[in-house]
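Just below is one structure, and these are the notes that go with it.
All protein chains of the complex are present and in place, except for one that has been dropped.
To keep things simple, chains are lettered A, B and C as they appear, and every chain counts its residues starting from 1.
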Amino acid sequence: MVPTNYYVILSAILFGLGVLAFVFKRNIITIFMAIELMLNAVNLAFVAFSQALGKADGEVFVLFVILVAAAEAAVGLGIIILTARNRRSLNVENVNLLKL
Amino acid sequence: MISGVLVIFFVLAALAVFGAVSLILQSHPIHSALSLILVMVSLAGLYLLMGAEFIAAVQIIVYGGAVMVLFTFVIMLLNAGVEERTNFSKLATFGGVPLALALGGIIAAAIWRSSGHLPPPAASGAMSSTRELSMLLFSTFVYPFELTSFLILVAILGAIVLAQREN
Amino acid sequence: MSEILAKYGFLIVPIIKVAILVFVVLTLDAYLTWLERKVIAHIQARWGPHRVGPHGLLQPLADGIKFILKEDPMPVGVDKKAYFFAPFLTLMLALTSLAVIPFGPDITIFGYTTNFGIADVNISLLILFAITALGVYGIALAGWGSNNKYSLLGGLRSSAQMISYELALTLSVVGVLLIAGDFSLKHIVEKQAGDMGFLSWNIIGLSKGGGGFTQIIGCICFFLAAIAETNRVPFDLPEAESELVAGYHTEYASMKFAMFFIGEYTSMISVSSLFTILFFGGWLSPFPASWTLTHFLPSIILVPLGLWVFYDGTRYETILGRVILPGLGAVLAALGIALFLFPAANEVIQGPFWFFAKVGAVLFFYIWMRGTLPRFRYDQLMDFGWKFLLPVSIANVVLTSAVIMWRMK
Partner (left out) sequence: MPILENLWIIPLLPLLGSAINGLFGAKWSKAIVNSVALGSTGVSFLCAVEAVREFLSGGSQPFRKEFFDWIVAGSFRAGFDLQLDQLTVVMLLVVTGVGFLIHIYSTGYMAHEEGYYRFFSYLNLFMFFMLILVLAANYVLLFVGWEGVGLCSYLLIGLYFLKKSAADAGKKAFIVNRIGDFGFMLGMFLLFRSFGSLDFQTVFAKAATWQPEAMGQFGTMTVACLLLFVGATGKSAQLPLYVWLPDAMEGPTPVSALIHAATMVTAGVYMVARSHVLFTHAPTAMYVVAIVGCATAFFAATIGLVQSDIKKVLAYSTVSQLGYMFLACGVGAFGAGVFHLMTHAFFKALLFLSAGSVIHAMGGEQDMWNMGGLSKKIKVTFVCMLFGTIAIAGFPPFAAFFSKDSILFAAYNSENGGKVLYGVGLLAAVLTSFYMFRLIRLTFYGEKRYDEHKVHVHESPGNMTWPLMILAFLSLTGGWFAAPALWGGKDYFSEFLSPVFGSGESAGAESASLEHILSGVAVAAAFAGLIVALRMYGKTVKRGTSEGVHKLLYNKYYVDELYAAAIVRPLVWLSTNVLWKVVDAGMIDGAVNGVADGAAAVGDTVRHTQSGNTRSYAVWVVVGAIVVLGIVFWPILHPALFGGVR
């Protein structure tokens, strides 16, 4: 059998990569994907723990996470479409109305 | 001696990590999306390995079949081109890698030390786990569940309002 | 021999089954195209293919050879990865979806019991849906990859369409799931078994336990959604030739095109099988089990068919016709007689016989619709999916669960 640690470490690695993508990508959509990647990493940890502890609560939370991610995707992509429409660009570095 | 399960695990894990890395390295959003789908599918495989069939199926159906399709759809709709490598943010350029690594490292270290004693995930019977899931969902977590449905409704409305062209 | 099976069966049997299944399904696809062309031709008062072989029976073969031999041009400016990946993905997923479908009850050969199908997973339905859900990527990537506005529009349409109809597809099944209380297709079929024959199928729902409830609404919703999922008429907008030359596979030729082609028909088959399993009792005979005479129906059908084919072949003027058709007829007739003589084999054949009969009917219905109905407009498609299909299937879920609750107390 596979020790729980492996799953969890894998999820940590994926999460780190997600953070990296989150910081490094310039395309709004890709950044959004990075967020999804982090969510997936968290889900993995959830499932691993819940299976290890023999409780389904963790999986319930995974379900919630997935649902919320779906909702988030709907709204977020709507926002992205608007942004792209208004600024003719998907590069977050061009979306800088707040700069000094 | 390495058991077959372990082999499968490592294969899937390697796939997932590969997908995540290529998500970062790919310059075109649609390729990033494909790599993300790869990650998700391999994660679904891992769930199956752990005996969480239902979660695995939902992972593929919702994430793979709906969310990521939405992403690709939007990418096609906006006809997103290759990502331009601007570097306006010095902070992100120089501080990004170490910080992200530090974060991942902290989490990894903490988990490594804290979850050592846990037993390996035991694949309980699929239907049993699914049934248990539904029981919890409709007894303990019923209010969060209903709230989530409401949240999704709100999200749908918000998406419609956002995406419609004002005229 | 049996001990070998007992020892390495877990390895050998699946391989054999996969081989058989792939062969059968590919042939089936090929002749499905033939059937489609023929049927539509007759609907439109034409002859359809009738040059290659008697009644154009060898047409599929010719087509296959043509596909293999054709040049495979590569348009400029395509996104190579996506362009190459898409057809493989489509075909792969289509074939994989067959893996979890039980074509019949468990069978025992040489003392080795195995399920009539490749994998017997207890969440086969979920897996099937998962695979169908991934199916959209083939089309979307094809549309995106082959740098062409028609393809892109096709891909966009298909991805939007699939997301929209997947909901209805999944929800329309929930009723059945509620009745069966199980994700396993095998169990779902067994739940429909009853001494009242077809009356206890889910579409009628008079199962002997009294636990059933008619799923006619779910059945209709599922069928419509399935057509949309497989991009068939009247929902074949991704490849609407009158608007987008050939939709997402405009830029594809030869083998890649063939892959899309085979993938489409395979998914048709798998969806029809799922339809049969969910609502029409899968491999169950429409007659009560007590009517043992009905077990001879295969022979009763096969023998006259074979004799007619034999007779029909003798009237052919071409050599090929004179050879092939009578041979085929003879084989069929012999098969019928053999089944009649060996009851054991007959018993084995019962399940698959009914299964394929039903699937064939459903496929014929597909073709029939294609020959009959016009294509929807895009907004009509969306309105139909969101404003009619989805609410109706949700209503079905509510209704069924209410009835079940009422039965429980």
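Just so we're on the same page, contacts are C-beta pairs under 8 Å (C-beta built on N, C-alpha and C of every residue); 3 or more make two chains touch, one makes a residue touch a chain.
Remember, it's a predicted structure, so these values are computed and weren't measured experimentally.
*Asks:* I'd like to know which visible chains would be in contact with the absent chain if the whole complex were considered.
*Replies:* A, B
*Asks:* Which residue, A:7, A:22 or A:61, contacts the hidden chain when the whole complex is considered?
*Replies:* Reading the full complex, the residue touching the unseen chain is A:22.
*Asks:* Check each of B:7, B:25 or B:109 against the chain that is not shown and name the one that touches it.
*Replies:* That would be B:109, which touches the missing chain.
*Asks:* Of the residues B:15, B:77 or B:92, which one touches the chain left out of the display?
*Replies:* Hidden-chain contact among the options goes to B:92.
*Asks:* In the whole complex, not just what's shown, which of B:39, B:56, B:75 or B:100 touches the removed chain?
*Replies:* B:100
*Asks:* Provide the residue numbers of chain B that touch the chain removed from this figure.
*Replies:* The missing chain touches chain B at positions 88-89, 91-92, 95-96, 99-100, 102-103, 106-107, 109-110, 113-114, 116.
*Asks:* Pick out the residues on chain A that sit against the missing chain.
*Replies:* Contacting residues on chain A, toward the hidden partner: 19, 22-24, 26, 31, 92-93, 95-100.
Assume only the chains that are shown with their structure count from here on.
*Asks:* Name the shape of the chain contact graph, picking from line, ring, star, complete and other.
*Replies:* Shape = line; chains linked end to end, path left open.
*Asks:* Tell me, please, which two chains come out on top when C-beta pairs in contact are counted per chain pair.
*Replies:* Chains joined by the most C-beta contact pairs: A-B.
*Asks:* By CA centroids, point me to the most central chain in this structure.
*Replies:* C
*Asks:* Rounded to a whole Å, what is the gap between the Cα centroids of chain B and chain C?
*Replies:* Centre separation, chain B to chain C: 32 Å.
*Asks:* Report the inter-chain centroid distance for chain A and chain C in whole angstrom, where each centroid is the mean of the CA atoms.
*Replies:* 37
*Asks:* Could you work out how far the Cα centre of chain A sits from that of chain B, in whole Å?
*Replies:* Each chain's C-alpha centroid was found; their separation is 6 Å.
*Asks:* Enumerate the residues of chain B that touch no fewer than two other chains.
*Replies:* Counting only residues that touch two or more other chains, chain B contributes 54, 66, 70, 75, 77.
*Asks:* Going by the contact rule already set, what residues in chain A reach two or more other chains?
*Replies:* none
*Asks:* Write out the stretch or stretches of chain A touching chain B in their complex.
*Replies:* Those residues of chain A that touch chain B are 1-10, 12-27, 29-30, 32-34, 36-37, 40, 43-45, 47-54, 56-57, 59-60, 62-64, 66-75, 77-82, 84, 90-91, 93-94, 96.
*Asks:* Under the definition above, what is the set of chain C residues touching chain B in their complex?
*Replies:* Checking each residue of chain C against chain B gives 79, 81-82, 85, 122-123, 126-127, 129-130, 132-134, 136-137, 140-141, 143-144, 152, 155-156, 159-160, 162-163, 166, 170, 182-183.
*Asks:* Residue numbers of chain B touching chain C in their complex, please.
*Replies:* Interface residues on chain B, with respect to chain C: 28, 30-31, 34, 37, 41, 44, 53-54, 56-57, 60-61, 64-66, 69-70, 72-73, 75-77, 126-127, 130.
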